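In what follows, a structure is listed as structure tokens, so that the remarks can point back to it.
Not every chain is included here, but those present sit where they belong.
Read from first to last, the chains carry the letters A, B and C; within each, the first residue is number 1.
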Amino acid sequence: MNSANNHPLLEVKDLGVTFTDEKGSLQALIQIDFSIAREQFVCVVGPSGSGKSTLIRVLAGLLKPTSGEVSLDGIPVTEPRPGVGIVFQKANLMPWRSVLRNITLPLEINHIDPEEAASRARDLIDLVGLSGFEDWLPHDLSGGMQQRVAIARSLIRDPDLLLLDEPFGALDALTREKMGTELLRVWRARKKTVIMITHDISEAVFLADRVLAISPQPGNLRLDLTIPLKRPRAEEDRFSPEFVDLTHQLRQAIK
Amino acid sequence: MKSWVESVRRIGFLLLSVVVGLILWQLFTTFSEIPSFIFPKPIEVWTKLITVIENGSLFYHTLVTLQEVIVGLALGLTAAIITGFLLAKSRLVERVLSPYIVASQSIPIVAIAPLLVIWLGPGILSKILTSALIVFFPVLVNTIVGLRSVPCELYDLMRSLQASTWQRIIKLEIPAAMPVFLGGLRIGATLAVIGAVVGEFVGADKGLGFLVNVGRGLYDTALVFVAVFTLVLLALGLYGSVVYLEKHLLSWQKRNGD
Amino acid sequence: KSVEETPPELTHIRLPMGYIPNVQYAPFYAGVEEGFFAEEGLEIEFDYSYETDGVALVGANELQFSLVSGEQVPIARAEGVPIVYVLAWYGQYPIAVIAKSEQNLKVPQDMAGKRIGLPGLFGANYVGLRALMGYAGLEEKDLILESVGFNQVEVLAADTSEVIVGYIANEPVQLAAQGYDLDVLLVSDYLDLVSNGLITNEITIAENPDLIRRMVSATLKSIQFAVENPDAAFQHCFKYIEGLEDADQEVQRQVLESSLALYQIDPYGYSSPQAWENMQKVLLDMGLMKEEINLTEAYTNEFSQ
């Protein structure tokens, strides 16, 4: 994925997803087309049930689309690929593993030395503010703490592409801002590409280069909005007329 | 410190359990009119126990049965786990195999005893087989049920991490299926003892099942009781090991109702 | 149908037979059908549970009678089970050792070094074998005993065992029917042992000797009838033995013939003191009994005379 070729990192063409079971079928996504360049920070917003999680699952190679095609780095996505980090909407921690061992899981799978893995995990535990909880089991953590473990886990392989499904959903405003800032820092320092679902439009505008707005069922790309705000952005920018206008446009789009 | 108190309490309960049992037994034999060749008194059984311990025969027969049980359990377990994985994954395999598996379960051993003796000889092998056979099914079923209870979100997680099949098994399926699987093992461990004894009843010249038969043949009911108690202890020991394993492997599981 | 005809005052007797329904019990089936038991005011219910269970139940006075193999009586009495042998059913000990003729089993000594298949180290088969071994001066280390369960016919056919131990009336007949040439050594040719018979318990003897007399008398009449009318006795079996009509008639008839040859008919039901002495000696040698018992308490010929 480090090859510096010209086509976009991710290309989605005429994507459609239909869920079918005995009772009938539901068109979750329809005719989605977009492409994402390397090192872009893209947020996806849309009403509940519009197919955002479904989109992430398709991009990750976890779900085969009913129609259309997704390609990553020019190669069609048929299964999960290395170099991609995912945070699911649920924390999806393994209840039998401690915080530390949940975070080192991806490295274990890559056969990385446990010592090394643990030390990298400890850095991330610091980052997400869970120092002291290394040996706790997921059961005994609060909802937000579980989500932070999942974020740390998605970062531990240092992936080039991050797919985040409402990663800050259960976080309070402050932690949320802190994590957002950290994410931006990591993104800029390590030259990652980020696709993040959020239900907070203001957060999307604040963080992203570009925001995709998905319409309610069947999910369709309603608006593809470039955010021209300069970086680094400050808290005060949220009250600038430009910011307010952008959020307003997005709100209109997903109504 | 805390776990020490806990252990003492546990042993206390066990002892209480045994003492209550003994008292009930003594009362029963004293007040009922059942003669002792049908239901002996605790003291008679105790005397017999001392005798067979001293002449070493209890030890010998226990060792034989233990060996059958352990090998049978290991065999049944291995077969069940492997088949369980196959059946949980493939509907085709399940459809073709499952009638045979249920069939193999419901064939009474004595009905195929001649074949067993002819193919496996009168020795220890046929007992291992009966033990393995009876262990197989509960472990198989619980392996399948356990595997089906793995949350699909965690499958997605493992896939997204490009885990190999082997890693998925080791790091996800085995730990997630563990609670139900260990339930199967509890059942299997207890049945393994029955299996071996059933095998010994069909024809054997050693083992605790044989000792039961000898005791019955001699109307030495105390000996029967000694052999049965040893069998019970064996089963309890195996069961206890599984419970111990459970305690360590499932410490992450929150217990409700505590 | 016989049950419907019986008047209500009949005494109900549940009789453990020690084996599954079989033509060797033809006299009993005939006795019931011909009304010998009803004449004595008895109604018989056949019970096919294990022999040792029958002994224990009679000993506990749960039941009054059981049909058992002879060696069970001293063994059980040595353990304090108060049973008494009141009628000899077979005159000879019904156990034989059997081999295919190529094994050349002509005398008991020929068993030396052979693999011997027997159900297990208990019961009549084992006692009979040990009696023969004792006669031949063989010890257990001189041959290979294999506990094969009640599968002697199969293991001999499959050559898993070279010699088997079995009932005279059963295994040799079955094997011969399969076309094997056999050598058969009868235990009774070498040693007189107490054979199968009817037992009761001391309480019944003390409290209800009349019941025993009626039971014994009906049984003797039944044996006599069967010996004199083997065809009729065989016909009565069909009602009691499931699947007999589909089994090999000739073989089954053969089993009956061999059994009839074993019945104690001269005098009917009598067991000889010598046989009891011999049995006790064998059992003591085998270690199946730890010490001698008073044999006169173990049996009586009083009812059969």
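What we mean here is this: a contact is a pair of C-beta atoms (placed from the backbone, for glycine too) under 8 Å apart; a residue touches a chain by one contact, two chains touch by 3 or more.
For clarity, every value in this text was computed on a predicted model and none was experimentally measured.
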Original post:
In the whole complex, which copy numbers belong to the chains shown here?
Top reply: A x2, B x2, C x1
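Here is the rule we use: only the chains that are shown with their structure count from here on.
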**OP:** Taking CA centroids for every chain, report which one is farthest away from subunit B.
**Re:** A
Subject >> Chain at the geometric heart of the assembly (C-alpha centres) >> reply: B
Subject >> Geometric centre distance via CA averages, subunit C-subunit A, whole Å >> reply: 85
Subject >> Between subunit B and subunit A, distance of the C-alpha-averaged centres to the nearest whole Å >> reply: 49
Subject >> Distance between chain centroids, defined by C-alpha means - subunit B, subunit C (Å) >> reply: 38
Subject >> Where subunit A touches two or more other chains at once, by residue number >> reply: none
Subject >> Numbers and ranges of subunit B residues touching at least 2 other chains >> reply: none
Subject >> subunit C to subunit B touching residues, read off their complex >> reply: 50, 52, 55-56, 59-60, 75-76, 78-81, 117, 119-123, 145-151, 154-155, 158, 160, 288
Subject >> Footprint of subunit A on subunit B - complex, ascending >> reply: 153-154, 156-157, 159-164, 167, 171-172, 175-176, 178, 252-254
Subject >> Residues on subunit B engaged by subunit C in the complex (per definition of touch) >> reply: 34-38, 110, 113-114, 117-118, 121-122, 202-205, 210, 213-214, 216-221
